[in-house]
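One protein chain omitted, others in place.
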Amino acid sequence: MKDDIVSMQKDIVASFRGLDDWLDRYDLLVSSGRELPPFPDEERNDENAISGCQSNVWIKMGIENGRMTISADSDAAITKGILALLIKVLADRTPQEVAESDLFFIDETGLGTNLSPSRSDGLRIIIKTIRDFARSN
Amino acid sequence: MKDDIVSMQKDIVASFRGLDDWLDRYDLLVSSGRELPPFPDEERNDENAISGCQSNVWIKMGIENGRMTISADSDAAITKGILALLIKVLADRTPQEVAESDLFFIDETGLGTNLSPSRSDGLRIIIKTIRDFARSN
Amino acid sequence: MLDVARIREDFPILASEVNERPLVYFDNSATSQKPQVVIDALVEFYSRKNSNIHRGVHHLSEVASGEYEASRTKVSQYINASRPEEIVFTNSTTGSINLLADSLSRSYLREGDEIIVTEAEHHSNLVPWQMACERSKAKIRMLPMEDDGSLSVERLKGMIGERTRLLTVSHVSNVLGIVNPVEEIGALASANDVMYVVDAAQSIPHLPIDVNRIGCDFLAFSGHKVLAESGIGVLYGRHDRLLDLPPSQGGGGMVNKVTMERTTYADPPLRFEAGTPNISGALSLAVALDYMSDIGLRDIIEHEEMLTAHMREGLERFEGLQLYGTADPRVPLFSFNIDGIHHYDLGLVLDKMGVAVRTGTHCAEPLMERYGVKGSVRASLAFYNTIEEIDVFFESLEKAVVLLG
Partner (left out) sequence: MLDVARIREDFPILASEVNERPLVYFDNSATSQKPQVVIDALVEFYSRKNSNIHRGVHHLSEVASGEYEASRTKVSQYINASRPEEIVFTNSTTGSINLLADSLSRSYLREGDEIIVTEAEHHSNLVPWQMACERSKAKIRMLPMEDDGSLSVERLKGMIGERTRLLTVSHVSNVLGIVNPVEEIGALASANDVMYVVDAAQSIPHLPIDVNRIGCDFLAFSGHKVLAESGIGVLYGRHDRLLDLPPSQGGGGMVNKVTMERTTYADPPLRFEAGTPNISGALSLAVALDYMSDIGLRDIIEHEEMLTAHMREGLERFEGLQLYGTADPRVPLFSFNIDGIHHYDLGLVLDKMGVAVRTGTHCAEPLMERYGVKGSVRASLAFYNTIEEIDVFFESLEKAVVLLG
């Protein structure tokens, strides 16, 4: 079985904290993004697009056997890496788990401060989109 | 004969400087105003009114025997005092003398700083009015 | 109880001398003085955090954007708005009201509509509505004040009719100092489905402001009157009202998508914040409001009530003195004339005694007209003023009268 949301995040935090240098951390992030399964071209539509980010972001969500499926993509590598981490933590959970999750890894890895400009706040919008979906399912 | 413009001003500066206290100086100023000959009611008209001051100011000027006549009034006692000093210095002079006069007594008595707010600048407008008249006559 | 001596130490300018006498600053309604924490915040911002906001991804831009938005949140909490997005940063009360009036003139107001304003409004809450009426062909109707300076809700009720679409009133008049019954008026506006706009420029430094209790659709104030920098103002707008409001100004930061042909606009509040805002101004406002809260409005009000009572007593005893606006409740702000003496003379002589008051029409000419005067002296106090200063004020006033009388 998949680790719970908390331990999964702890692992992520540990692996980022293990790296001294920001370049290495971004390297890890970008690599995570590269491991995402390809996002189908036909899903790059308005319906799946998230507006308000500096890069293009698409998220497609669904429910299978009572658990959330999430696939996502971005044309920016770092955003894509963050999406990969979010999927790692949140996909395959029950909507309730996702709705109630406390996503501490974003702050604790330090990825958050740089990825949530208070105005264009892409990451916050992404997380809100996922949570809203979870709540309504 | 009347003292020249410079000595007249020097006298004024000396009498104000001789007073230690601002209350005494204002007292002197207000008394000077009280000594002005009465300004005829019918001359309190738009033509003689100076706009841009915090108090109402009327000035009537003319030329007699090649020399300027100035009468003036204000509903504010301190403004009236200043008008009295201006008349003392400038009336009964040739228009040329008035046009070319350097009115140093205003700064040197310290009356200027308080009487020429940079925006509503009543005193500056008054002096400009007198000078403009002198220049065009 | 307020430890005024302690508080005065927070305001460097209060230790000044003017004309070799200790400054008695009684011109607080024109602008407030600034505590050291506000000055320090400016230094800190420009020395360590300065950046533009708007989609910057670098560290300083994050910091500045974060503090700017945190300031918005702080303001929203201070006036009990429902959410930060209800706070639009402008450059002043005047800027806020112009934004609103201009925007309404192209969206909400129609020919023949009526706007009710009061006789006691500051020009900044009158002229923008006159302009909006010119643009929309709506009409202004004036609610006269009662002889004691108060507003009659009954009289107002009688004025509201079919065509009344908007009602605006100052919470506290900048000439009378009287606190208007804004909650009662709010209930009336809401019962008649009239848009309700409150000018809180003079109440924000004295009273708790709760937009929900007031029941207003919009409320405006300036930072500089409540311990913050000049050049920053606030327009509060109820969220649904703001959503309906078209932008008044265009530029960077307020758009959604721009082409040569067509531009779509961002959601509120950004829709109304075209261009680089006054970032340090917004920060200073948050610090100023925190400072107010730290002292505590309760203690501030208690102290100001004492100042008000002492002023009132002195003014009433003063021979030949006409006080404009005698109703209660009030803030420590008083306008008056003394028989036979010009207000301008009084202002000049008081200044020479170290006492700073304002003279003139106070940007409220219709009100001066009502009293049949060309101007008045206004002494306006803040919580950092003292009973001793009031005594100096009266001594100076007496000397001025002897000199000028």
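Note that the chains take the letters A, B and C in the order they are written out, and that residue 1 is the start of every chain.
The definition used in the following text is that contacts are C-beta pairs under 8 Å (C-beta built on N, C-alpha and C of every residue); 3 or more make two chains touch, one makes a residue touch a chain.
Just so you know, these numbers come straight off a predicted model, no measurement behind them.
Engineer: May I ask which residue of C:S136, C:S150, C:Q202 or C:N278 touches the chain that does not appear here?
Structural biologist: If we include the chain that is not displayed, C:N278 is the one touching it.
Engineer: Kindly state which of the options C:L270, C:I338 or C:C363 is in contact with the chain not pictured.
Structural biologist: Considering all chains, including the one not shown, the answer is C:C363.
Engineer: List the subunit C residues touching the unshown chain?
Structural biologist: Counting only subunit C, the missing chain is touched by 12-13, 16, 18-19, 23, 25, 27, 30-31, 33-34, 38-39, 42-43, 46-52, 54-61, 91-95, 97-98, 102, 119, 122-124, 126-128, 130-131, 140, 142, 222, 224, 229-232, 247-255, 257-260, 263, 274-281, 344, 347-348, 350-351, 355-360, 363, 365-366, 369.
Engineer: Given the full complex, what residues of subunit A touch the hidden partner chain?
Structural biologist: Spelled out for subunit A, the touching residues are 22-23, 26-27, 30, 54-56, 75-79, 114-115.
Keep this in mind: only the chains that are shown with their structure count from here on.
Engineer: Whole-Å distance, subunit A centre to subunit C centre, using C-alpha means?
Structural biologist: 45
Engineer: Between subunit B and subunit C, what is the gap in Å from one C-alpha centre to the other?
Structural biologist: Roughly 39 Å separates the two chain centres.
Engineer: Would you pick out the residues of subunit B that each touch at least 2 other chains?
Structural biologist: Where subunit B is concerned, no single residue meets two or more other chains.
Engineer: Which residue numbers or ranges of subunit C touch two or more of the other chains?
Structural biologist: Residues of subunit C touching two or more partner chains: there are none.
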